[in-house]
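Dropping the structure in here first, questions after.
A single protein chain has been omitted; all remaining protein chains appear in their positions.
The letters A, B and C name the chains in turn, as written, and every chain counts its residues from 1.
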Amino acid sequence: MLEALKQEVYEANMQLPELGLVTFTWGNVSGIDREKGLFVIKPSGVDYDALKPEDLVVVNLKGEVVEGEMNPSSDTPTHTYLYNHFPNIGGIVHTHSPWAVSFAAAKMDISAMNTTHADTFFGDVPAADALTQEEIEADYEGNTGKTIVKTFNERGLDYEAVPAALVSQHGPFAWGPTPAKAVYNSKVLEVVAEEDFHTMELTHQSSELPQYLLDKHYYRKHGANAYYGQNNAHSKDHAARS
Amino acid sequence: MLEALKQEVYEANMQLPELGLVTFTWGNVSGIDREKGLFVIKPSGVDYDALKPEDLVVVNLKGEVVEGEMNPSSDTPTHTYLYNHFPNIGGIVHTHSPWAVSFAAAKMDISAMNTTHADTFFGDVPAADALTQEEIEADYEGNTGKTIVKTFNERGLDYEAVPAALVSQHGPFAWGPTPAKAVYNSKVLEVVAEEDFHTMELTHQSSELPQYLLDKHYYRKHGANAYYGQNNAHSKDHAARS
Amino acid sequence: MLEALKQEVYEANMQLPELGLVTFTWGNVSGIDREKGLFVIKPSGVDYDALKPEDLVVVNLKGEVVEGEMNPSSDTPTHTYLYNHFPNIGGIVHTHSPWAVSFAAAKMDISAMNTTHADTFFGDVPAADALTQEEIEADYEGNTGKTIVKTFNERGLDYEAVPAALVSQHGPFAWGPTPAKAVYNSKVLEVVAEEDFHTMELTHQSSELPQYLLDKHYYRKHGANAYYGQNNAHSKDHAARS
Partner (left out) sequence: MLEALKQEVYEANMQLPELGLVTFTWGNVSGIDREKGLFVIKPSGVDYDALKPEDLVVVNLKGEVVEGEMNPSSDTPTHTYLYNHFPNIGGIVHTHSPWAVSFAAAKMDISAMNTTHADTFFGDVPAADALTQEEIEADYEGNTGKTIVKTFNERGLDYEAVPAALVSQHGPFAWGPTPAKAVYNSKVLEVVAEEDFHTMELTHQSSELPQYLLDKHYYRKHGANAYYGQNNAHSKDHAARS
């Protein structure tokens, strides 16, 4: 069942230790088949070097296990919530990558301070509100998804243009059109968190990018007029423009 | 004598350089056979890449060498003291991992600021008092164990729920039900020390976790209602709850 | 066409991940054949582990693609501008190396605070002005080169003696007589950015090198009286002087 997706999600999971994003088993990637309404996710607490594609668990959009011998990630209800409320995403990643966790513990956004950020995130990556005692005790992992979605709604953010969030006191979630792209976004978030930290230590002036630079870098890589990379009609033309 | 335990302690020792927790020979792991009242410990000053299981030294709970050609770790009296006063632990680790040492030198606790911490430590990891001149001169390594135990008693801490301590001016000790789990706790301590440092630099507001979040994350992984991982009855059920 | 130069530029590109200067595809190296007025540059958005020498794109000094199946780096107009205005350089590197990016985001020069800096850069590495909205919208990558050249002119800097610059809010560019030397300079910049950050945190006094120490270290490695390394007549003589 969903063998190709399992392979894809397996490979995305294996990227996490390669990119230095996880210690021990502290991360998970899922990927969804939107037509079938089923997603595939890492089993809970399994070492990356022991993980096999067939270990992955298939879950439906009610969060029920449909196939798999193992328990799915304990964060499965968060993934379920996000897939239900962010209809265009195809993959989700959760890690405890240390720079993003440091910002999450401080309940601070990861602001757009440089073009590395703007290439991937069209604005600040928000720190969603910490959960209340009631939310934690009632349905911790489900409400973890809920606080992310609520933050995007309240701030009027586009989840496709800003494909990540911090959960305060906890850590980062990232997503994207595919599991691999979600992992990519997760790595970018960790890199810019580290850079922002050092920029903030260097200068106590505001270091937020102006909107026009954010526009330039984001749309250089995204949308109809993108000209970065090999898969668009604009690149050679643009190179020749100078 | 104790061949299986020697192998287990050997493997736990070899994890220290793999996890980036030691420079040169600056670390040691021991493991205990509670029935026999004997523990096995790394010999003093031996390079990790030269270490063999048969080099490990067997010591009794009076701190006397029972078997072994080599000198045991110079920290053996600390291990002895901790095994005598923390009756449920099965393994102990000492390292000079740099982030934990930085907090130890500052005589500061590693506070519970994020869920990575709460997953393993049910509250702040205490910085035990530095030893007095008299304690150092009388029995340095024994009193190193004593200051840890005293700190746990004075603060009313549960050594099973908070399986690590800093010794001020010196460095971290961690323990657990097995040598491997003690090494795991030692790594978590280093990771959260680094995260706490950066969180504290980012914000000068208190970043301590509320008790209910500490409860949630700690008991998600520990005790009768744990639902993280594969070895409990609660996981699938919980995943399906959302 | 330009096979030897392609091989040289290919090898210089492959140095970037080896030296820890790039994440994903975030960097590019070019090299120029001054006689032919053509330069060779990495294609846009290609993974380093998939890159082959024959993938490199040949571009003329108007920024027009002369040979190559792929789109050249989106930064090609910046390289074009720099080759046109810095006539003695043979190679250019752009990366998003994190310490240099942190200074660029803070719009701060990387000052000459130690001899590691002085060995390579004869003075501060300037943070060029951030581009205006008009400059970004008109010709972003071309104007990125322009702001670097303008900064060197306004401050009276010698681009051969200070072979790198930061573009504010963006990141570092480095250059040199060859592509390999440009990569070397790019790495030195990252190392001294990290050192400067820590020096600035340690002391709030000025830590700028005096001119005479800058002179000593720079000319120990550069120019007619250099005596570092194996390719000059001064070394043995100097060693014997003490």
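The definition used in the following text is that a contact is a pair of C-beta atoms (placed from the backbone, for glycine too) under 8 Å apart; a residue touches a chain by one contact, two chains touch by 3 or more.
Everything numeric here is computed off the predicted structure, so don't read it as measured data.
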Omitted chain - touching chains that are shown: B, C
Sole contact to the chain not displayed, among B:Ala104, B:Ala128, B:Val162 or B:Leu202: B:Ala104
Candidate in contact with the missing chain, chosen from B:Gly31, B:Pro72 or B:Pro163: B:Pro72
Touch list for subunit C against the chain that is not drawn: 113-116, 184, 187-188, 191, 194-196, 198-199, 201-203, 207, 209-210, 212-213, 216, 220, 227-230, 235-236, 238-242
Hidden partner chain, residues of subunit B it touches: 23-24, 26, 43-46, 59, 62-65, 70-74, 76-77, 80-81, 96, 98-99, 101-108, 130-131, 133, 136-137, 139-142, 169-171, 197, 200-201
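The rule is short, and it goes like this: only the chains that are shown with their structure count from here on.
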Centre-most chain [mean C-alpha coordinates]: A
Rotation in the CA alignment of subunit A with subunit C, degrees, nearest 5: 90
Distance from subunit C to subunit B - Cα centre to Cα centre, in angstrom: 46
Subunit A-subunit B separation of Cα centroids, rounded to whole Å: 33
Residue list for subunit A, restricted to those that touch at least two other chains: 201
